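Missing here: one protein chain of the complex. Every other protein chain is in place.
Chain lettering (A, B and C) follows the sequence in which the chains are written, and residue indices restart at 1 in each chain.
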Amino acid sequence: MTAPTFLIPLLWAAELKPGEGLIVGGWEFVWAAWGVTWAALALYALSLWLRRETSETPKELR
Amino acid sequence: MIDASAERGIAFRPQPIGLFHSAAIVFWKDLLIEWRTRARLNALIFFAVATLLLFSFALGPDTALLRQNAAGYLWLGILFASVLSLGESFRVETENSSMDGLKLAPVDARAVFLGKAVGNGPMLFALSFVLLPILVALYDVSIAGGLAALVGVLALGCAAITAPGTIYAAIASNARARDVLLPLLLFPLLVPALLASVKASALVLQGDPMHQLGSWLGLLAGFNLIYWGLGFTLFPRVVED
Amino acid sequence: MKASSRNLLIAVAALAIAGAGLAYIAFGNLGENLVYYWSPSEMLAHGDAAYGPTIRLGGVVKPGSIEWNAGHTALSFEINDNHEIESPAVKVAASLTPPQMFREGIGVVVEGTFDKSKVFKTNRLMVNHSNEYRPPKPGEKPKNWGATLSDSSGPTPGKAK
Partner (left out) sequence: MPTWTSYVLLLAVLGLFGVHLAVPATRAWVWKVLAVLGVGGVVSGSYLALAVAPADHEMGDVYRIMFAHVPEVWMALLALCVNFGASVAFLFRKDLSLDALSEACAEVGLFFGTIGVLLGAIWGRPTWGVWWDWDPRLTTAAIMLVVYSGYLALRKFVDDPEKRATWSAVVGIIAASDLPILWFSVRWWRSLHQRQSGAGKMDPTIWSILMWNTAALMALTIVFAYQRYRIAQATRAREVALPSALPPDSGDVPSEAA
């Protein structure tokens, strides 16, 4: 659940500003959402790569 | 405890005894252990009462708020106590490898499930009855009007907790960090059943203008069927070697 | 062989029970009664019983009923059962900032309390949007996105469907 942590400032920026009458927002929400998607995909791919089994590991253990 | 089941049939009968019969024996054996020590029910009652007291401390003296949320606190108290009860019911089996003894008897694993689950149900049910007067005293709710409906809600809700609780307690009792694992597995799964129980109890306690009680009870019964059916089918896999 | 087929039968029966539970939740018409929100007519049908507890009310914003206060901090409007303007309606007083899709003729769910004054008071409003996605049709004026009430005079009048 690291993703929500780094999102907090992003969502804070997208919070509603009082006195405008309507919650407005368009692109900042879109960018936040797609940013989360790209970052999460990249981080998960990275975590899979870091956890990959190299051919050396089993030999060391054997 | 093995003597108890041996006396009741296994040693004297050439053919294997039926599923429900052996479930009854497991149930009876657990009840006997409980009766001899009476440790578990006492601890459960103390724990659940303390939980209810803590909710009332945490929220301060706002009686209207407490009354409004009484059903939620009641079920959280029962849920927290159920973890203790379920963990304990399998601790007695793992302690002296009694589970292996049961399996060698041989007792059908599904009978163990039925015996344990049916045994934990009345325990929680009895507990919830002890909690009702405390609910009245602390939260100022009135239960006299809908006592029959409340009994139905409590019975269905406790049954919905014990079926998945039994199977998860069997898993957790053999794993590392079992005290962490049982609530971790059980609580999320129980959210829908708990929601239905709380809603139904709240309708009983606060009145039911829209006649929704029957539907919530139906939903709870539906969850019970799912939990009991799956638990009964899958339990043998959990205790096999 | 006999015991194993009996076991299989028991397993199938148990799974059938679980399946029956799921089917009952699905097709037992529980949804008729266990509603996430009430429509105005359902709420009004319960008279005094609806007074007091926190409830959710859902419906369609009645065209021509939206009124703002001077500072755009509070508003009142009416909620119809459906898009028929004559359908049962409840007046709602809201002190909140609605989302930009809020307009006449759109589905909303409000959370709050109802009382003898027959005005539903809320501070939580949710817009229930449709599952249709399409660009504006020719001649259809797209909404002016990003325009706040401070720049324009009020929410852009939407079409009542």
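Here, a contact is a pair of C-beta atoms (placed from the backbone, for glycine too) under 8 Å apart; a residue touches a chain by one contact, two chains touch by 3 or more.
It should be emphasised that the depicted structure is a prediction, and the values quoted were computed from it without experimental measurement.
**Student:** Going by the stated contact criterion, tell me the shown chains that border the hidden chain.
**Tutor:** So, taking every chain into account, the missing one touches A, B, C.
**Student:** Across the whole complex, list the residues on chain A that are touched by the chain not included here.
**Tutor:** 1-4, 7, 11, 14, 23-27, 29-30, 32-34, 36-38, 40-41, 44-45, 47-48, 51-53, 57-58, 61-62
**Student:** Of the residues in chain B, which ones touch the absent chain?
**Tutor:** 164, 167-168, 171, 174-177, 180-181, 184-185, 187-189, 191-192, 195, 226, 230-231, 234, 237-238, 240
**Student:** Which chain C residues would touch the chain omitted from the figure, given the whole complex?
**Tutor:** 18, 22, 25-26, 30-31, 34-37, 58, 97-102, 109, 124-137, 140, 142-143, 145
The definition used in the following text is that only the chains that are shown with their structure count from here on.
**Student:** With chain centres taken as the means of their Cα atoms, state the distance from chain B to chain C in Å.
**Tutor:** 36
**Student:** Can you check how far apart chain A and chain B are, centre to centre, with Cα atoms defining each centre and the answer in Å?
**Tutor:** Result: the chain centres lie 40 Å from each other.
**Student:** Using the touch rule from the top, collect the residues of chain B that touch chain C in their complex.
**Tutor:** 19, 68, 110, 206-207, 209-212, 214-216, 218-219, 221-230, 232-233
**Student:** Using the touch definition up top, name the residues of chain C that touch chain B in the complex.
**Tutor:** Answer in residue numbers: 10-11, 14-22, 24-25, 28, 30, 32-34, 38, 42, 46, 49-50, 53.
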